[in-house]
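A single protein chain has been omitted; all remaining protein chains appear in their positions.
We just call them A, B, C, D and E in the order they show up, numbering each chain from 1.
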């Protein structure tokens, strides 16, 4: 149920092929998920989006790969992105997420949503001690 | 800028005092942040909200306390809850979040938002391999 | 903290005055809240927004006035609209909302947010019995 | 299109069976909707979510059952939860929601969304009279 | 996957037929998209929604028709409305949106989402020069 249909043989475009090859190499897998096929109609969008994802998610940083996927999943849930919930649940599992961790993420995400709505519902003022402009 | 003004001396209510005492004991701190003062007008809301927060966030579970706070913060950002962004940034720092980790959370959260909007913008279909109803 | 500053003496504009007079008459009050001052720079926006609000909220319909305000408040919380949370909390109180009802609205709104995030988090499939295209 | 596939015979788990039996008894119906099957993989998530829903929605409180379902539905719409919109539309109908009430809910929810975006779009300042920190 | 099934022969209702005829005439096309069939159960919702859409989107105003559709699409993406993303992508294409423009809209929408989350994540204070209440 998409608004765009990727072209056949899109890898005949050398800019697309270069990105797809880098995705395969970086992930050490032949599989390219739909995200990349569907944005490939705009090479610039494809190249810059992959560069962002690779830099933030695939390269070693201060947070471990599973924690990063869990954060990505949490935001995707809150933003109601069905595709991203699917792809990042799969990615988190591939990086070792257990059922117990999955259940706990859901508990934290849904509790946060609950208190987010309470705090917004009463427009609770920020404590001075939390406000760096006042401290 | 709130829609409700907590009563003075609200701890004279024994149900409120019991919750506040448990918050102080659990957190090992005299400080009670505004969240609890502002919802104390409804004792049931106060008691059940604290019970949830204590069970999910304060008790030992499969995820470590800092990871839990980071997930809570990520959701609060996505849900545009100013109060919660403040209180959970403070909580994450209290549990050891460094500037480098804070910066990385922002990079992941904002990247997720970016691809959330791209995937929703094209209504990209979920790959069969991600869909457990098909596998 | 607005992005627009209403003009002084904006009621010298007869189209604005006509709307403001109708607000006063409909609400039986001299008070005009900021919403109407801030959108008055575009007479068409002012007239059509007031016409909508009057038709849906001020005229007698199948739901009673307090239930309507509570629904408006619930949506305003979920959409993170600080101004609207304030104005519709005040409107609900003016129509008789008690503290007990206010607390209960917050419990329902925050519980809904919680299960909304769980259902989106697992992408739970809709039961056939709920789907009118299948029944 | 889910990210998790419930196990067969999940009621062989006594903690799951206890919750499912209580759902059946509370609702006076044999039908268990997907929500509960899909979260049953984490017994704690199942038990605490059902306890919340039962306490807030199924037990007698100051608001009547239909008003509570309408508020739940309104939030689920604003949070873009397809599953929840379906299940709570069905629940509201089961509690007597007429077509005329359904249409009116949609008018209120969509009008609220409209003015939420106008108020956020201009960042309209909250009237002093609405702000309990000032009054 | 809808929560409501439109009646057969809904145009036998003269109020519905009048709106449908005006949609066909305004758009110079026999095609009526699902939106209008699904809301036709409430004639008032149908009439007022079409009146709004016609006035804002179909009549000549200061912005050109394609720019208006692009703005509509951008909001629909941010609000996670699958139906609206589809219908307004189609409408934008019908008004001349090229692939290059479509790609650029996605770049702007997703960049905005990215910086929206960064600014909300740090609760960056509004510069005095942007605040009309201070200038």
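To be clear about the criterion, a residue touches a chain if its C-beta (ideal position, glycine included) is under 8 Å from a C-beta of that chain, and two chains touch if they have at least 3 such contacts.
Small disclaimer: the values here were computed from a predicted structure and weren't measured.
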Chain not shown, its touching partners among those shown: A, B, C, D, E
Hidden-chain contact residue, picked from the options C:21, C:44 or C:99: C:44
Absent chain, residues of chain A that touch it: 1-5, 48, 52, 55, 126, 130-133, 135
Chain not shown, touching residues in chain C: 1, 3-4, 39, 41-42, 44-45, 48-49, 75, 79-81, 133
Residue numbers in chain E that touch the chain omitted from display: 1-4, 31, 33-35, 38-39, 45, 49, 52-53, 56-57, 61-63, 67-68, 70-72, 74-84, 86-90, 98, 100-101, 104-105, 107-109, 111-127, 129-131
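Throughout what follows, only the chains that are shown with their structure count from here on.
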Touching chain C and also chain E, the following chains: A, B, D
Centre distance in Å when chain C and chain D are each reduced to the mean of their C-alpha atoms: 20
Chain centre separation (chain A, chain C; CA means) in Å: 33
Multi-partner residues of chain D (each touching 2 or more other chains): 1-4, 39, 45, 48-49, 52, 75, 79-82, 86, 89-90, 100, 104, 107, 117, 125-126, 130-131, 133
